[in-house]
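A single protein chain has been removed from this complex, and every other one stays in its place.
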Amino acid sequence: MAKTTYLEAIRQGLAEEMASDDRVYAIGEDIGLYGGAFKVTEGLLNRFGAERVIDTPVSETAIIGAAIGSAYLGMRPVAELQFIDFVACCFNILTNFAAKSRYRWGAGVPLVVRGPCGGGVSGGPFHSANPEAHFLHTPGLKIVEPSTAYDAKGLIKAAIRDDDPVLFLEHKLLYRRVQDEVPEEDYVVPLGQAVVRRPGDDVTIVTFGAMTHTALDAANQLAERDVAIEVIDLRTLSPLDYETILQSVAKTNKVIVLHEAQRTGGIGAEIAAAIAERGFEHLDAPPVRLASLDTPVPYSPALEAAFRPSVEQIVAAVEHLVEY
Amino acid sequence: MPTDVVMPQMGESIAEGTIVRWLRKVGDEVNRDEPLFEISTDKVDAEIPSPAAGVLTQVKVKEGETVPINSVVAVIGVRDTAAAEEPAPNPLPPSANVASAARVASPQPVKNPPTGPAAVRSGGSAEGGRVRSSPLVRRLAREHGIEVSQVTGSGLAGRVTKKDILAYIEHGPITALPTPVTATTKSPKPAPTFDADHATVAVPMTVMRQKIAEHMVASRRTSAHVHSIFEVDFSRVQRLRQAHNTLYEQSGAKLTLMPFIAKVVIDALRAMPIVNASVDGDQIIYKRDINLGIAVALDGGLVVPVIKNADEKNLLGLSRAIADLASRARAKQLGPAEVQEGTFTITNPGGLGAVFGLPIINQPQVAILGVGSLEKRPVVVNDAIAIRPIAYLTLGFDHRLIDGVVADQFVGHIKRGLEQFEAPIE
Partner (left out) sequence: MPATTATRPSDELSRDQRLELFYFARLTRDIEERLALLYRQNKVVGGLYRSLGQEGESVASAYALAENDAVAALIRNLGSVIVQGIRPRAIFAQYMAKGTSPTHGRDLNLHFSHIPNGDDGPIVIGPISTLGDLVPVMAGVGLGARMRRRRLVAMTYIGDGGTSTGAFHEGMNFAAVQKLPLVVIAEDNKYAYSTPVSQQMAIPRIDQRAEAYGIPHEMVDGNDMLAVYDASKRAVDLARQGAGPSLIGVDTMRMRGHAEHDDMRYVSKPLLDAWEARDPITRYRAHLIETEVATETDLVEIEAMSRQYAEDEAGLAEADPGPDPATVADGVVAGGHFQPSVEIVRSPFRVKRGASRHTQPTVVHP
């Protein structure tokens, strides 16, 4: 199998679904001729035509609104937000219209809203967001963030086939840096299933997205000191796979929840609370959260490095837990 | 069946409404949807139609009265049976139903409740605190019938870790107790151990420490602390001490400075009862007895034993009482009654060389005397420089009750008393 990038894997998944299901179409800003700000949709216009690869005005609410309306008519829209930060512009229609539709009326909205998230690339305060916590609190909306190319393809396909709105977060740091062997045959990675990326007995790190790789780097360092880290990659952030998390905590009895979004009110708080509630008697130490600082995402590489969780911080937190 | 007429909710935020006017009176026949009464709310005035046809059998709310929404304001009965009807019981407001319908995920019941506090408490610890462990360790202990206090902890601050209890389960207590521990040996106060990677370590406070912390902060919060410092010449006291010490030693006592100070303080308190008092709300509580507290420093804390009715003792009696209380305080043999009901406290920050201290009042007292170190200092006597044994006395006083002038008079009394000590020595 050829090595495929994370970005190419998403494009393959999207194209395969468009080819196999003519209800699937793409809509967004600069996604047609230009192929998208990050070129995820490059080539789709030529292949599927302007009716199914729709360039829109700079109107995030119109993009999501049109996607919802067309979904009511049986379509399966895949809407691109140029940067996931811009989801703030369509927060209302996404959370109030799309996410509540099934509960209010039984009318599901099979919509995928995808876009590049995350920092580490000096994107600054408006091109680096990790907005999952804003949406974790939205019943009816699912959230996905792959960390590997294999998962990126399997998850985008699963998200498109899902009958509910899915916020599909693509970590831009991984777009071209991560490569996997990605099968050409049809497969999906089911939503709602975390995966153990690395088994270990001493401390569990629960994470996702680009931080999965940071956690694995830390685990490699710690392995040299005979500390065995178990790394769980959540993959789907809503609904959370508590079974996998709690199984791991029952084994290691010590857990770090690691994410790149800001710490306060982050998804780590929810996971740590659930572990404390449901896994209390498996804990040999308090659950630890590692996350970015409670500031906007800074621009300078030095500031951003100080802002995001680092391998060193993870190692230090693990050492503390080991001694605890 | 009778129909309740309720105060409607005219707007989401409306909580109550006022009956302005009844358009029908009790006994009247009413048709369904026929205007029955007028209401006025914060938002709107409206005419309210009858919910049912029948006879208005009851009007429960008079004109001009305001009642919460959903309150029953009247009852419409079936024609002809009106007179016999009992008033309908007040139905629950709809919100109660909503509340009961809300499904709150209840936490999982605890399957094996802990066998009791003893299971997780330290058996012989002098401090009586919990042995540090973790939820996992406590569960394992419970499941294996182990008392966590039997397991030696290797974690931070002696915490019993998963590894410790698993080793204990596997190898039993004998190998798990490699270090000899005897009940009679007083374990040395554990010094905090730092490891290479942590700049801090958390150690729980002793009960005494917690109490001191509590009391000191509470006192600072309670009293308006002011301090007044006087320089006192101890020449005469020193001379008297040297002259009489042998005599004292023969009777098993020791004539230190403290009995002298105590004696003149007692005299001053008797002369100025406002200092031997406390504050209770807006009342001044004067104390008949003079119960003198003397602060005694201990390892990791301090205690203030009290000489009850100190004014009944002479210098020798004070001397013995002070020596006795101090030694028993250090041996932790004081009874609870011996540290209570003090009315004034003397503390001795000068013991280790402090020139003077600014002591915090021992509540509910209103003043405290701090004694600085006794040192030979150059002083001006009759326009000449002389060398004299000098100590600074600080009075910390509660300005709520004691003004500066009063405080200064009080310390002035002590100063004079010491510099011109006249009490009988034997």
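Every chain is named by a letter (A and B) in the order it is written, and numbering of its residues begins at 1.
Here, contacts are C-beta pairs under 8 Å (C-beta built on N, C-alpha and C of every residue); 3 or more make two chains touch, one makes a residue touch a chain.
On a predicted model such as this, the values are computed, not experimentally measured, just so you know.
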| item | value |
| --- | --- |
| Touched by the hidden chain, restricted to displayed chains | A, B |
| Listed residues B:49, B:158, B:301 or B:364, member touching the removed chain | B:49 |
| Hidden partner chain, touching residue among A:31, A:93, A:169 or A:317 | A:93 |
| Hidden partner chain, touching residue among A:53, A:66 or A:271 | A:66 |
| Absent-chain interface as seen on subunit B, which is shown | 6-12, 14, 33, 41, 43-51, 69-70, 94, 100-103 |
| Residues in subunit A touching the chain absent from view | 25, 51-52, 54, 56-57, 59-75, 92-93, 96-97, 100-108, 139-140, 142, 162-164 |
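As a working rule, only the chains that are shown with their structure count from here on.
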| item | value |
| --- | --- |
| For subunit A paired with subunit B, centre-to-centre distance based on mean C-alpha positions, whole Å | 50 |
| Residue ranges of subunit B in contact with subunit A within the complex | 107-108, 134-139, 155-156, 159, 161-162, 195, 197-198 |
| Of all residues in subunit A, those that touch subunit B in their complex | 253, 277-278, 280-285, 316, 319-320, 323-324 |
